[in-house]
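The complex appears here without one of its protein chains, the remainder shown in place.
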Amino acid sequence: MKRILASREALLLVAIGLLLALIATRFPGFVTPSNLAAVFNDTAPLILLAIGQMIVILTRCIDLSVAANLALTGMVVSLINIAAPGLPIIAIFAVAIGFGALLGMFNGILVWKLAIPPIVVTLGTMTIFRGIIFLLTEGKWVNSHEMSDAFKAVPRTVILGLPVLSWIAIAAVILFSIVMTRTTLGRAFYAAGGNPHAATYAGINVGRTQFWAFTTSGAIAGLTGYLWVSRFAVAYVDVAGGFELTVVAACVIGGVSIMGGIGSVPGALLGALFLGIIANALPVVNISPFWQMAISGAAIIIAVVLNAQANRSPGRIILKRAERAG
Amino acid sequence: MTASRGIPDRLRTPMERNLKSWESLLMLVAIGIFVANSFASPYFLNAWNLSDATFNFTEKAMIAFAMALLIISGEIDLSVAAIIALASTAMGAAAQAGVGTEGLVLIGLSVGLLCGAFNGILVTGLGLPSIVVTIGTMSLFRGISFIILGDQAYRGYPPDFAFFGQGYVWWVISFEFVLFAIIAAIYAVLLHMTNFGRAVYAIGNNATGALFSGIRVGRVKFILFLLTGLMSGVAAICLTSRLGSTRPSIAFGWELEIVTMVVLGGVNILGGSGSILGVVIAAFVMGLVTFGLGLLNVPGIVMSIVIGALLISVIALPRLWSMWRAG
Amino acid sequence: MQLELRADVSTQTASGVTPLLSLSGVTKTFPGVRALSDVSLKLYPGKVTALVGENGAGKSTLVKVLTGIYQPDDGDIRIDGQPVRFPTPQSAEHAGVTAIHQETVLFDELSVAENIFLGHAPTGRFGLIDSSAMMTRAREILSSIGGAIDPGTTLKELGTANKHLVAIARALSVDARAVIMDEPTAALSHAEIEELYELVEELKRQGKAILFISHKFDEIFRIADFYTVYRDGQMVGEGAMSEVSEPELVKMMVGRDVSQIFPKRDHNIGAEILVVDDYQHPTEFADIGFTLRRGEILGFYGLVGAGRSEFMQALFGITRPSGGTVKIDGAPVTIRSPADAVASGIVYVPEDRGRQGTIGALPIFQNVTLPSLTRTSRKGFLKLAEEFKLARAYATRLDLRAASLDTDVGNLSGGNQQKVVIAKWLATQPKVIVLDEPTKGIDIGSKAAVHDFMAELAAQGLAVIMVSSEIPEIVGMSDRVIVMREGRIAARLDRDDITPETLVGHAAGLGETRR
Partner (left out) sequence: QDDMRIALVVKALGIGFFEAAAEGAEEAAKELGNVEIIYTGPTDTTAEGQIEVINALIAQGVDAIAISANDPDAVVPALKRAMDRGITVISWDSGVAEDGRQMHLNPSSTELIGNTIIKLAADHMPDGGDVAILSATATATNQNAWIEAAKGVLPNYEGVNLVTTVYGDDLSDKSYREAQGLMASYPDLKAIIAPTTVGILASCQAVTDAGKIGEINVTGLGLPSEMAGCVESGATKSFAIWNPIDLGYSATMLAHAIANGAEAAPGAEIAMGRMGSVTLDDTNSAAMSDPFTYDSSNIDQFKSIF
């Protein structure tokens, strides 16, 4: 019980509760279930990407190419949709996840086989992926009227009161909670980042684990790419431009350690929700949207300071022990 | 192994080392691009055009030099572009209030220093990882600009303020280019020829070891954040002067281009190694690529593919080569 | 686990018995280093084989070959006479070979149970990890080795000794037939070492074959049945423990006679140079005060975790004390950082050479001049010629062995790295030098060299503080000893009172502990 209370996730949950309470004092309508559901739905892409990013960061890497991957995969499925409007949606899903995973594998292979630092690899592929979109389209947008209705309908279809987009985020949270805590691969992600040296001794191939982390992150980014373009009914080069840093920020707020080995799916979820609530609340409570950037910046800094405080070793109790004994 | 009485100082001469270095590889790339550009466009070999082309990289490179030292020491600052925005906003507000050119320069530099100090305190004082701290301050600094300026813009800088970003010192040689060269020289001396530079390398290789060797690690890192902030202030002055106006979105996305420039220059992103010469060449390479393709009216995004591919391949190729040779 | 192997050991030789695990002709090279060259080794069921050799002899490399972490270039590994190959760490585990490695190879953020079972966790439905089975088995294994640790705790919450128990439990979680221990006692306290010996006996009774690597001769002679000696990657001898004497073993290891381990010194103790008064720290130590004279060697003894290193690091300015004063040559000094300490003439050779002592990727000369840069430079600008001059002087004095002065320190052997650290500090012309476990993990040959050198420094008028957990070293080298227990000074002993019994008694806080 004490451990649960003290955990990072619980702290963040309390912070989110306080935030909501604060907003409710100025605008009660914000905390109605229907509006909260809308906020969750709006934050769903960030949640998905944050889970993928968390896995990568766990293995001591970073994936700056997620937003570019999202944009490229989104464009690819849009173009496929234009070329073959009749293609079943399930195939679109398969292409989105598969193509995204492929892009992730490209990052992963460079990190694994050539041992290029992940930040360099993904800094490079981030521009390359966006460039490829331009080469595919000459910069032209794919607009709403060019997409088939079925293609656009998926994220907004409502099942049991929630749009499919939200359900996918919920499914991902559950799936990856299980993967991270109950599978060998999940533990390998923690081990490879927590202590790469020891992981090698435990028979874990650190490079290959990082490769799978990038692949997972890429697959999630690809899936999110399809959901994104179909939800906003548009695809172009600059879709989700600069979003990679928001995703990293969500992870950091969620208590994922940039040094690897520390982090959890609930943490990433809460970190994303925190940013999502702020983004949605500002216009509602009538704070100028120009404040949003500064507020999320301050939130990141505070989160890092608090996390560092929580991680600080309490110091040895050597003297206390001595006093008790003496 | 030799007994110490006979330990030679060096096995390879500095000349031998240099010939096989990253910098020589990059120099070849730069020359290659230069030659290719001269063939690809009739407008390339023209003094004025080449002079114009330098504006594509001088401001970013000024920050890149300080960033190089910071990265060599094992830290990073992603808030540099946001510092430009905040410094520029402060200068804009001051200009509005009638402050003269000298005052504006002073304000730009001070805001840069203050922002650098803020980052430095968070990183060295509280022991936080710089990459996340500066992702935070990146939003914070630019966010403050947005709060101050909103959808407005500052214009109306004093006429002589235009000199920093638009003035020429001699014929086609712009003030910015001269400043770039001077700053490059200062940083080269600082990194390669002083005790401070030696400490930067030591910290980047093993910060604990450096601390245990009596180096004031916290102070050195703090100074590096100050320098990076200061250079962002200098760049803010040049860019504001060049644009003649300030918006909160100024220099958006520059941080990653600057980091790219530093890494392309052969600085190890994990810290510990790198040289200013490499960054200078990388700045020219990036400038030449964007300008050369620009002359062919190739859209900017295609240039960034080239830069991205260059970034990965200049690091990957030597490794592939040695893997291939090892079989 | 139920092996009914009862080899006849009354003859003290193993001829005729099939070894459980045997190696022959194993060779392993790294770029530029031949770590193992055509070596062999035999392990017998229910027997302990000690593997001894100098630093860098290739012992740990052999362990890694045996556990599938490294692939040998050549050679033959057999289990029960059948040839086997270990392409991955898992395959070695499957074959029943497990190891407690020299380095801690655990995960701070994972739970104890996850640490024990990482890589071979019990799985249930859908191939998911069965956490409750994992917990139960972890608890079983831990209690079998006498550890009362909750398998659900996060590893980082455990102390050093408990972590070590987890590492042992991890090795035992595999159904192993051969257990390898690479310097398992280096980080353990006296009582814990005794428990480990008992565990070894238990494993012997279960018929497991044990490979025991250690630099401590007393324990080798106590628990091993056979020995194998490596030198420079080659096997130079093997046999039964009962048929070899300590000097013979040392000679095999070093290749020459190491006659006198602790150098005789004439006492030439000078004026008081360092006075520490009432040093305090909120959590690590309290009320530390002592004086030190020129030419004196002051030993600091205590069990691991007694707070000696913490105090020394506070004295050196790494951590801040919450109270207390330091005087050098009678003048009070304020030490807030190592730079301050160096400026006042106090230097510190840390315990952890690789991480704290040297900067591996910088060349020798730069490591040596790092704290003395103000003297080899002018107005903050480097003067390379001066640096080489200084580095060369101290390299010569310490008989450093390296290809050139701009070789990266990381490429040197451990002993030579230690010389670089000492050279670095001598170049600052200090008044007080603190050596924290100067011979930890160092082989017997290099140890003698370090002791000689320490004596020479003292003779030249330097004041030396030596932190050590090795009783013979403390007894042999110190002029006076301070014993620390749980962060406080437990006893101050003068030369004549320094005996193993008093040391251990004060360190443990009782009188009754005996070696």
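As written, the chain order gives the labels A, B and C, with residue 1 at the start of each chain.
Note that in this section a contact is a pair of C-beta atoms (placed from the backbone, for glycine too) under 8 Å apart; a residue touches a chain by one contact, two chains touch by 3 or more.
Here the structure is a predicted model, which means the values were calculated and not measured.
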Seminar exercise, completed: The chain left out of view makes contact with A, B
Seminar exercise, completed: Contacting the left-out chain: of A:Trp212, A:Trp228 or A:Phe274, that is A:Trp228
Exercise. Out of B:Ala40, B:Ala162, B:Met193 or B:Leu270, which touches the unshown chain?
Worked result: B:Ala162
Problem set entry | Among B:Phe177, B:Phe196 or B:Phe252, residue touching the chain not depicted | B:Phe252
Exercise. Which parts of subunit B are in contact with the chain that was left out?
Worked result: 41, 43-44, 46, 48-49, 52-53, 55-56, 150-151, 153, 155, 162, 165-166, 242-245, 247, 249-252, 290-291, 294-295, 297, 299-301
For this session: May I ask you to list the residues on subunit A that touch the chain which is not drawn?
Result: 29-30, 35, 38, 42, 130, 134, 137-141, 143-145, 156, 228, 231-234, 236-241, 279-280, 283-284, 286, 289
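Everything that follows uses one rule, which is that only the chains that are shown with their structure count from here on.
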For this session: Treating touching as the only link between chains, describe the layout with one word: line, ring, star, complete or other.
Result: complete
Exercise. If you average the Cα atoms of subunit A and of subunit B to get two centres, how far apart are those centres in Å?
Worked result: 30
Exercise. Roughly how many whole angstrom separate the Cα centroids of subunit A and subunit C?
Worked result: 43
Exercise. Residues of subunit C touching 2+ other chains?
Worked result: none
For this session: Enumerate the contact residues on subunit B facing subunit C in the complex.
Result: 1-5, 7-11, 193-199, 201-202, 205-206, 208-216, 272-273
Exercise. Any idea which subunit B residues touch subunit A in the complex?
Worked result: 78, 122, 126-129, 131-133, 135-144, 146-147, 149-151, 248, 253, 256, 259-260, 263, 268-270, 299, 301-302, 304-305, 307-309, 311-312, 315-316, 319-320, 323
For this session: Can you check the complex and tell me which residues of subunit C touch subunit A?
Result: 67-69, 88-90, 93, 101, 103-110, 114, 118-119, 121, 123, 127-129, 131, 156, 282-286, 305, 307, 485-488, 509
